[in-house]
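Single-structure report; data block below.
One protein chain is absent from this view; the other protein chains keep their places.
Right after this comes chain A.
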């Protein structure tokens, strides 16, 4: 009897403590905010977007830094820019593979269009204190408004503005954040007078579901990154963007003050070797051959003698 009671008491106690701990967790404001760690200053925190290609680049950075004797804490697949940018600005991440134009537009929505170098220079001054850019890579992975080849041929589509020729309803598909970006469907309507029938969310970031939806005609237009291997077989085409709605998006490491000259040299060497062809090949190994970012990064670093 006594034991049974004590057992029950212990159970109640455990539940009560668990509940208190759980509630305490809720009470501390924003549950998704990451604590910006200032401990272990010798460890470099490398982050990546929730995008397989970005993760591969982040893994390359990480392995190159580790080969150079640095300790790396991998914080991959954090999310999209809206999610991780505050963390980078707060100094919670030391190295992040970024894309020049998109980051500039996120920091300065009215940023003027220009060449890859213009955008790079503008981004350097737009970055908050404590963050800096290393050399940009030749490789770029741009956003694009992409349609199926059949759809492009049917209406003679070449650039984004020519979408105005389309006579059937155009449904936009893609990640939810696409509706909020500076190049969103509303911007196309305002700039070119293109009318859209609606928006269909496909939350796989321009992955196989998005490509299939485009080819099936469930959606007519979507945003696919130009380094995607999906472009390889020519069944989908990215529309030209003569008005630079999308800024040039070269891969560039955004780094904090904790990245010293030695680490910067390592990352610059990586950027120098990272060409457009290389990036497409790396992406293809991930999406076509299902290889892990870890393996792709190791193989490429060995191949490039880095």
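Note that contacts are C-beta pairs under 8 Å (C-beta built on N, C-alpha and C of every residue); 3 or more make two chains touch, one makes a residue touch a chain; residues count from 1.
Basically, contacts and distances are computed from a predicted model.
For the chain that does not appear here, its UniProt entry gives the protein name "ABC transporter permease", which is one of "S-adenosyl methyltransferase", "ABC transporter permease", "Heme exporter protein B" or "Cation acetate symporter". Taking the complete complex into account, A:208 is the one of A:208, A:242 or A:262 that touches the chain left out. Contact with the chain not shown here comes from a single listed residue; of A:115, A:158, A:176 or A:275, that residue is A:176. Checked against the full complex, the one of A:43, A:80 or A:244 touching the unshown chain is A:80. If you put the hidden chain back, the residue from A:200, A:226, A:256 or A:287 that touches it is A:200. Counting the whole complex, the residues of chain A in touch with the unshown chain are 27, 29-32, 79-80, 82-83, 86, 173, 175-177, 179-180, 198-204, 208-209, 212-213, 216, 218-219.
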